[in-house]
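Omission of a single protein chain aside, the complex is shown with its protein chains in their original locations.
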Amino acid sequence: MSADGEAAVAAVERVAERLERERDYLTELDSAIGDADHGGNMARGWASAAEAVRELDDPDPATVAKATGRTLMSEVGGASGPLYGGSLVFASVELDDGLTPESAVAFAETYLEKVRDRGDASVGDQTMVDALVPLVHTFKKSIEVDGLPPVVALAKAVDAAERGAAFTVPIRARKGRASYLGWRSVGHKDPGATSTLFVAESLLETARD
Amino acid sequence: MSADGEAAVAAVERVAERLERERDYLTELDSAIGDADHGGNMARGWASAAEAVRELDDPDPATVAKATGRTLMSEVGGASGPLYGGSLVFASVELDDGLTPESAVAFAETYLEKVRDRGDASVGDQTMVDALVPLVHTFKKSIEVDGLPPVVALAKAVDAAERGAAFTVPIRARKGRASYLGWRSVGHKDPGATSTLFVAESLLETARD
Amino acid sequence: MKKLINDPDDVVDEMLDGMVAAHPDRLRRLSDTQVVVRTDAPLDEVGVVSGGGSGHEPTHAGYIGDGMLDGAAAGDVFSSPTADEFEALVDACDGGEGVLAVVKNYEGDVMNFETAIELAEMEGAEVATVVVNDDVAVEDSLYTSGRRGVCGTILVHKAAGAKAAEGADLADVQRVGQKVVDNVGTMGMALTSCVTPEKGEPTFDLGDEEIELGIGIHGEPGTERTGTMSADEVTDELTESVLADLDLDEDQEVLTIVNGMGGTPQMELFVVNRRLQELLDERGLDTWDAWVGDYMTSLDMAGCSITVCAVDDELKELLAAPADTPALTVR
Partner (left out) sequence: MKKLINDPDDVVDEMLDGMVAAHPDRLRRLSDTQVVVRTDAPLDEVGVVSGGGSGHEPTHAGYIGDGMLDGAAAGDVFSSPTADEFEALVDACDGGEGVLAVVKNYEGDVMNFETAIELAEMEGAEVATVVVNDDVAVEDSLYTSGRRGVCGTILVHKAAGAKAAEGADLADVQRVGQKVVDNVGTMGMALTSCVTPEKGEPTFDLGDEEIELGIGIHGEPGTERTGTMSADEVTDELTESVLADLDLDEDQEVLTIVNGMGGTPQMELFVVNRRLQELLDERGLDTWDAWVGDYMTSLDMAGCSITVCAVDDELKELLAAPADTPALTVR
């Protein structure tokens, strides 16, 4: 197994562990403004993904990303299934020629684009997009403009995603179940933005190892 | 209105007031071993009966007893409706020639007989019969053998009924809903025996006035 | 406890009006009573009537219609109708061929119905009775007032109603009703107590880790209070009790009912049905038909009952015959 492939499998496993630990918290967030299943959706989906990628022979990062996306698509119903899963499948092609700082940026950009396409949400709609946009923009700028090493860039991106997730609290939802609440959605942290942050944090931890 | 008729109406009113006060208590007893409605059944039925007898012109004790029985029959579903109501209608004929110590005894005996006929319960089955038998037997003996004045006889009968109601606690039910419980019925006071005691107590209070 | 009601004293009255408003072409309420009959009653055939306390909806009025009941009397919540009401019911459903009264074995119901029948017979009506006592949780002996009538009652309505619709005479209609009674057993359980509109609080206290087996449909305590169990364990307990009572031969064909008590979602009833069918299969019994739903409820109680009825060719024909009622349609 290539070192990058091994790291990719480890990253998925790390995400799965983290989301299992955050299961109740994410479900609590989703109870307040949704239907109380985001924790279960994520924990279950990523646990299956970890199982699936562990079974790949000789995986590379693209295969791992694609298998993860496919598993999420078929294991997670709900909005987060096609958003996380479909976008991963699509973005994985950017890694076909291996994991480099450039391909990582392309992967992140494609992932974001696909989430926006499918969900039709913009920044400020109180969704995962609010965490994703600062994450991807900061990552791209740190690599392409500031020339920072990928791990440092990712750390900055995680900080940005954290602010993005926090930003969902004081605003009103326009997409997702929370939008049904109208003004009552103000004051709640979006579950999908929060899980996106947890995924990013787990990737960073793996990259640091 | 004859004095006896007036007293009969007052007695029904007094019973109605008492059972209204005991509504929750009787329902509580019925919750433990039945279906939690004896308090409502009695309070509602006797309140209607009080209304009905108040509307009689020139009532006598027999008419009051009959009207009370009819009202209970048509207002109270459940076991207590036909037991209390039907027996009263039937026993009322004993008062057709007026209220005397002798007719009062006959009334009580017929009432008891009718309850036993319809419900097929014997003493010791944890039903209203357990209060009625000592009540009627003591009343009859006090009048016919001991020659006591009716009010004194009734007071003794009430004491006897109280012991009868208490006697339902340590025994197992064989009739009524409590019988469904088998041995679990032991330890509970029978609602119908208890309401029978309350009725007798109200009659005694009226007789003393 | 919160409920969608107005004044508790009006709940039965308003419910009956609401039922008739949902089915004005089928149901008619006799004025000044709590009796509901089919709009075209009496028919030119044996009338089949039922009744009892309210709170068991869709029992009883929900089963009025072609192939089942001609009418039903509703008592107050959990209280038998009075003799007067039963009499009005019998009268309205008597088209000259006689009336079968389906009575659940509770002393209140039996005594009030008996009084009504005596009165109706004095007026020249011919009335026969079937007393349903399918609840195997209660010991049927000299030491009790006999077993309670519970969910098996629906099958008596169905068989007797189908027989009457065939134009059979009163004795024959009674015979098939009694045949169901002789072949059916039920046992129920509760996860929570019901709450009557009148009391507004649970009729009995059941801890968070407790369930009640052998519960009655009026919140009467059951035969045993135990710790919580899985759906499969509950199903095993109830089914074994019913089968022990029925004592069926191998390969016997049966109809089963998984009945919800009112507060239990269908999801859970289907989970129970899954295990029930598995168990019957293991026992070598042959499920001819399996019903799942709320047939005989106890207000908002959470829990279920399991009914097993042994069927022969005659009962199969009657139970599968067309019926068109608000709560049960067979075609």
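Order of writing sets the labels: A, B and C. Residues in every chain begin at 1.
Just so it is clear, a residue touches a chain if its C-beta (ideal position, glycine included) is under 8 Å from a C-beta of that chain, and two chains touch if they have at least 3 such contacts.
Note that the structure is predicted; figures quoted are calculated from it, not measured.
> Checking the contacts here: which visible chains does the omitted one touch?
A, C
> Among C:V35, C:V234 or C:L248, which residue is in contact with the omitted chain in the full complex?
C:V234
> Quick one: say which of C:A73, C:A159 or C:L191 touches the chain that got left out.
The single option touching the absent chain is C:L191.
> Of the residues in subunit A, which ones touch the absent chain?
27, 31-37, 40-41, 73-83, 86, 118-119, 172-177, 179-182, 184
> Extract the touching residues of subunit C with respect to the undisplayed chain.
Where subunit C meets the chain not shown: residues 1-6, 11, 14-19, 21-23, 54-55, 57-58, 62, 191-192, 208, 211, 228, 230-232, 234, 262-275, 277, 290-292, 294, 297, 299-300, 302-304, 322, 324, 329-331.
To be clear about the criterion, only the chains that are shown with their structure count from here on.
> Using mean CA coordinates as chain centres, what's the subunit B-subunit C distance in Å?
Distance between chain centres: 32 Å.
> Just give me the whole-number Å value for how far the CA centre of subunit A lies from that of subunit C.
54
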